[in-house]
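With one protein chain removed, the remaining protein chains of the complex are shown where they sit.
Let's look at subunit A:
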Amino acid sequence: MIPNSVAIVGAAETTELGKIPELSQIGLHADAALNAIADAGLTVRDIDGVATAGHNSTEVAHYLGIVPKWADGTSVGGCSFMVHVRHAVAAIEAGLCETVLITHGESGRNRVGVLGRPVFPSQFDAQFEAPYGVSIPPSRFTIPVMRKMKDDGLTEEQLAMVAVVQREWAAFHPRASFRDPITVDDVLNSKMICWPFRKLMCCLVTDGGGALVLTSAARAKDLRQKPVYIRGAGESAETPVVSQMKDFTSSAAFRMSGKLAFESAGLKHSEVDHLMIYDAFAHLPVYGLEDLGFVGKGEGGAFIAEGNTRPGGKLPLNTNGGGLSYMHSGMYGMYALQESVRQMRGTSPAQVEGARVSVCHGVGGMFAASGTVVMTNDPG
């Protein structure tokens, strides 16, 4: 991909966030889509490419009245939207379409009109994991962490600090679900979910959606929003069954996706002003910091606990409060992208002064998949 050839020109979340019993899943997609298209100063007629996950892309296109030239239904969990951004850049560069809409909508809390997750016997999960009593993500995503604690010295207190620091960021955001300060003791004394994970180390379950509109950098110049350029991107996948991760202390998918993103962007880590790392659970920012190369192996927990990622720290991380405090519908990646866009536009309630480069890193299907987007407001 060519750095800065494509820009995000429209970005919005659903009108409401949190508890939205009056909209079904497709309704959340549409609400977010119409908000993002309006944000771009465009109309539905201007959209000729559609990408979505968790819902059929053709269904979303039809619901909105779009006959697309390009559709992408890549659905690899919560990082699907980071992957869509990468695919959209490729499609726009190749001339397959001109203006892409990426949508997310999920009735995670109220479960209005949702799709069930398919389970079939030939999946490794159905034969070799589910019979042992793993089910919802807190019982799966967390399984490698005891190994990381022993091998890399990650502590329960450091995991708790991830939640504490992100709550500090959430306090800036009027739309965050949880904004009151918490302490390490609060986290460690919250309800045990799956040892060593307590409730406050686990993400929220809420309703919401978000959408992005992307077009060529040339066209972006004439539109109403300050363009947020896609400087680089990466994606990868490792394993849909967490027991078969090659290394429990590091994600191969994170490492590949991050490497591709930095190489395509042609940037050094020291040039990154703002970072989002999908945090369905408190250990993910630790893995992300290490696997993306912001800190050395085994240093992520201490880096966060020492305050480097909190407001005023040298590497602001998850400045919306993350999936732990802002919102988490199930496929959270879209909300991380939204906060990166706000930071690059200079409009975040937790604005990092002068931020020019934002890295937004997602994970999907436990440690199955990954996507990373590097954004900048500097056309270069």
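Couple of notes before you dig in:
The criterion applied here is as follows: contacts are C-beta pairs under 8 Å (C-beta built on N, C-alpha and C of every residue); 3 or more make two chains touch, one makes a residue touch a chain; residues count from 1.
Please note the rule applied: contacts and distances are computed from a predicted model.
Candidate names were "Peptide/nickel transport system permease protein", "NADH dehydrogenase (Quinone)", "DNA-binding protein" or "Fe-S cluster assembly ATPase SufC", and the UniProt protein name of the unshown chain is "DNA-binding protein". From the options A:194, A:230 or A:355, the residue with contact to the unseen chain in the full assembly is A:194. Residue A:144 is the one among A:77, A:144 or A:285 that touches the chain not shown.
Interface note for the absent chain: among A:66, A:134 or A:214, the touching residue is A:134. Taking the complete complex into account, residues 121-122, 124, 126-136, 138-139, 142-147, 150, 192-197, 241, 243-244, 248 of subunit A touch the chain not shown.
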